[in-house]
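With one protein chain held back, the other chains of the complex are shown just where they sit.
The letters A, B and C name the chains in turn, as written, and every chain counts its residues from 1.
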Amino acid sequence: MSNSFGSRYRFTIFGQSHAPAIGVTVEGLPAGFAPDMEALGAFLARRAPGRGAWSTTRREADAPEFIAGLVDGHTCGAPVTAIIRNTDARSADYDELRRVPRPGHADYTAFVKYGPGRDVAGGGQFSGRLTAPLCIAGGLALQLLAKEGVTVHARVASIGGETDPAAMERLLAEVKAAGDSVGGVIECVCANVPAGLGEPMFGGMENRISQALFAIPAAKGVEFGAGFAVGHMRGSENNDPFYFDGENGAVRTRTNHHGGILGGITSGMPLVFRAAFKPTPSIAIEQDSVDLERGENVKLTVRGRHDPCIVPRAVPCVEAAAAAALYDALLESRC
Amino acid sequence: MSNSFGSRYRFTIFGQSHAPAIGVTVEGLPAGFAPDMEALGAFLARRAPGRGAWSTTRREADAPEFIAGLVDGHTCGAPVTAIIRNTDARSADYDELRRVPRPGHADYTAFVKYGPGRDVAGGGQFSGRLTAPLCIAGGLALQLLAKEGVTVHARVASIGGETDPAAMERLLAEVKAAGDSVGGVIECVCANVPAGLGEPMFGGMENRISQALFAIPAAKGVEFGAGFAVGHMRGSENNDPFYFDGENGAVRTRTNHHGGILGGITSGMPLVFRAAFKPTPSIAIEQDSVDLERGENVKLTVRGRHDPCIVPRAVPCVEAAAAAALYDALLESRC
Amino acid sequence: MSNSFGSRYRFTIFGQSHAPAIGVTVEGLPAGFAPDMEALGAFLARRAPGRGAWSTTRREADAPEFIAGLVDGHTCGAPVTAIIRNTDARSADYDELRRVPRPGHADYTAFVKYGPGRDVAGGGQFSGRLTAPLCIAGGLALQLLAKEGVTVHARVASIGGETDPAAMERLLAEVKAAGDSVGGVIECVCANVPAGLGEPMFGGMENRISQALFAIPAAKGVEFGAGFAVGHMRGSENNDPFYFDGENGAVRTRTNHHGGILGGITSGMPLVFRAAFKPTPSIAIEQDSVDLERGENVKLTVRGRHDPCIVPRAVPCVEAAAAAALYDALLESRC
Partner (left out) sequence: MSNSFGSRYRFTIFGQSHAPAIGVTVEGLPAGFAPDMEALGAFLARRAPGRGAWSTTRREADAPEFIAGLVDGHTCGAPVTAIIRNTDARSADYDELRRVPRPGHADYTAFVKYGPGRDVAGGGQFSGRLTAPLCIAGGLALQLLAKEGVTVHARVASIGGETDPAAMERLLAEVKAAGDSVGGVIECVCANVPAGLGEPMFGGMENRISQALFAIPAAKGVEFGAGFAVGHMRGSENNDPFYFDGENGAVRTRTNHHGGILGGITSGMPLVFRAAFKPTPSIAIEQDSVDLERGENVKLTVRGRHDPCIVPRAVPCVEAAAAAALYDALLESRC
């Protein structure tokens, strides 16, 4: 079903933005594993709102409560469930949105799929807040991958086309002042990935990472290695020559246009991908929309405070998606 | 498992390039459906080699034999299995490749994963030939979607950066003469898609289409709607304003940066995506590689004839992937 | 994974007997459904301990808290998650059991599978308490089936071989006084089941119900329709003759040895099955066991109070298992 990911490292996410809680159940964690709760908290804090100058001012504790699966801080073999209580009250901010969908948001498609009873408060199940449970499952995977020497690091590659941090800051201030928002690109590098993870066809690493990644709201594209640039390249340029690394005798490639994946399977070279995130749909500028109840075209001005750019907060989410896909493939490679 | 795709329209692909056969088993076809075999044959012919000036000269009949699931040309409720016999003999062309992996190809990762006994002939299970069964499953889905009024059309958007057909032809001739290859981009548009298909989180249409698409060898990136361009856009620009279409009262958007998908769910606007395909790894130019048996760096010149560009032949494969994902989501939307 | 059941009506159970909570996430509930919480509470109460004279005296509130998926008491399209807090403190009763597994219990196999860090308290994830979340998922399915006119009723068919209620009572008193336990058989009848549910092969109703049923601890056998008695029967006796029911023109059978299932698919006749439950392994009588730490044979006397017979409390669990399997098949039959 749509809220579950993975085959051997499998998790199921639940909750809506303003439900009593959000959370995740993770199956496939090895028994006897003691999650580093401090490290997990720090990881979750990277995606939490109310931290940076540019993020929404909604404040959340976001401290996960582990209600199942741990005994004295260690996994016992049972699935691990963690929940995060939604402490912010269900506000009236979203009443107009019940009738008038925000352009660029899932408001309208949720109405089509679930009818008028869908949860509109805070975006319901489509809220970016649901990436918190993704980060719990992914954060645990990151810790387990680290034990195998695998690291996963993502970073903001560009915001609004700007790649220089100072220019990004300037742009964000400008966009915020204008009541607008802006998109960006995140790059993720997974290092020390063992060769041989992933499978052919639909089980390739590109397939798996994509399936995890597009669960992050606002993701609109993903590319691996040289990505879309391959469309401009010749084989003689794109093919990465193999060589024996003298130091350890490992087979490596001199370049990494393949992004660490050949035929869906990891090559041992760094796994590299980039994902594009659209600008936050919620902007303060008046927009054209429709009133679904009255059946008429209307103007909409979204109230409340919103991120001018979710890209910085999406960075740990991208790491979480990659880690979940990688650790799942790692477990699979052992059977 | 990795060779299966879909939940309600589910198919399992089998075979290797030089095995006795390749094929596919499709579950979820409605009983009483009479596939248009002529249309299916024409669809398969679009991906078959030996047709265009630029494609490999390997000749295959590629006519699928339906060995199960049909009675008097109609589905009977049982899974449908079609096979295509591999008529070309297992050649000696691939003996060197057993030791020396082609740069940019799955030769090396297959060796890591399956050991020396992997099937190297013709690329084994990693061969582009395995897109034929994908096209059978996708071609049947296309016919079923057409009954619902849904159309899926892909086209070559660019080859080597050229978007003009004449320029593409010139480039292909040049690349072929040089013994090289070149990549490209394919764009796919799915029209008359009902609103409400797909699910949140991991079951979104982006997730599903990506999972299907990256089964096509050489795919290295996918983007939906405005895709990577969203990284440069403002919300006020990217958000697609809603309006009531006077003619039929339907909710539509004035622009389609969202590519027909919001929150993973179809909006009723055309579903649009693009995929990047890398240059064929098999080129006639000498390349650096390794001899996995002797443990030494070597030079490799790939013999045999190969496509200078697989992009034109990948067009129906992209349609097949999209159709399979869409029809699966359509069936799901009914329960 | 092992804690999930179903394809279209899919739920994932989590928790251990003495974890902070147990619970379940249910996907596939139709949007706009208002669960009857009173009816659900009454259903759960039927399996709760501390109610009958013969059940364990452990007291639990067992009132589920719905932390996700409902808005104003109605499903909104998001997965529904309900948890039950474990209010009883983690006791010292189970310390000996960490070393000395109870004969007939999962203590030993949990040790083999998960190591010394497994959760032994209250049976951990193997506790009968985990049937409460099963009953939440099954109880919701029962309500949805009732809307379609389908009813599911189970009853104690026998305890210790006794089929007369008065004789059962007598036997239970005797067994309790002896510090022993006793097994029994439950029969379940699902009426007004539409013909055509279930699928051939591994997706048959027998396959699905079995898969759900053996999640109830202590279940050791299941039989459908005439069940094991078919081993003694002739075809002329076992075959159920078809006839047109004059009243409504429906096809029915004069007998129901097939138990409402032919070829895995429901026939429209009542779906009937029976399940055998073993005696509670926890008995007050001294037993032979092993000390896993010290590596020696020991005597074990299980302390604490335990049900002399869990069969009466398993009745709603059997209904829950049947309802979950039926409703899942019903949803599937619509795509």
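Everything that follows uses one rule, which is that a residue touches a chain if its C-beta (ideal position, glycine included) is under 8 Å from a C-beta of that chain, and two chains touch if they have at least 3 such contacts.
Everything quoted here is computed from the prediction, not taken from an experiment.
Of the candidate positions C:103, C:117 or C:304, contact with the unshown chain belongs to C:103. Checked against the hidden chain, the listed residues B:62, B:119 or B:240 yield one contact partner: B:119. Residue-level contact of subunit A with the missing chain is found at 7-8, 28, 78, 200, 331-332, 334-335. By the touch definition given at the top, subunit B reaches the unshown chain through residues 1-4, 10, 12, 14-16, 19-23, 25, 27-28, 31-32, 65-71, 74-81, 83, 110, 113-115, 117-119, 121, 124-125. Touching the omitted chain from subunit C are residues 1-5, 13, 101-106, 108-110, 112-113, 125-126, 130, 158-161, 175, 180-185, 195-196, 199-204, 206-208, 210-212, 214-215, 217, 219-244, 249, 251, 253-254, 257-259, 261-268, 276-283, 285, 287-290, 292, 295-297, 333.
The definition used in the following text is that only the chains that are shown with their structure count from here on.
Homomeric contact subunit B/subunit C: same residue numbering on both sides for over half of the interface positions.
Copies subunit A and subunit B of the same sequence differ by a rotation of 180 degrees once their CA atoms are superposed, given in steps of 5. Computed from the mean C-alpha positions, the centre of subunit A lies at a distance of 37 Å from the centre of subunit C.
With touch defined as above, residues shared between interfaces to two or more other chains in subunit C number as follows: 28, 78.
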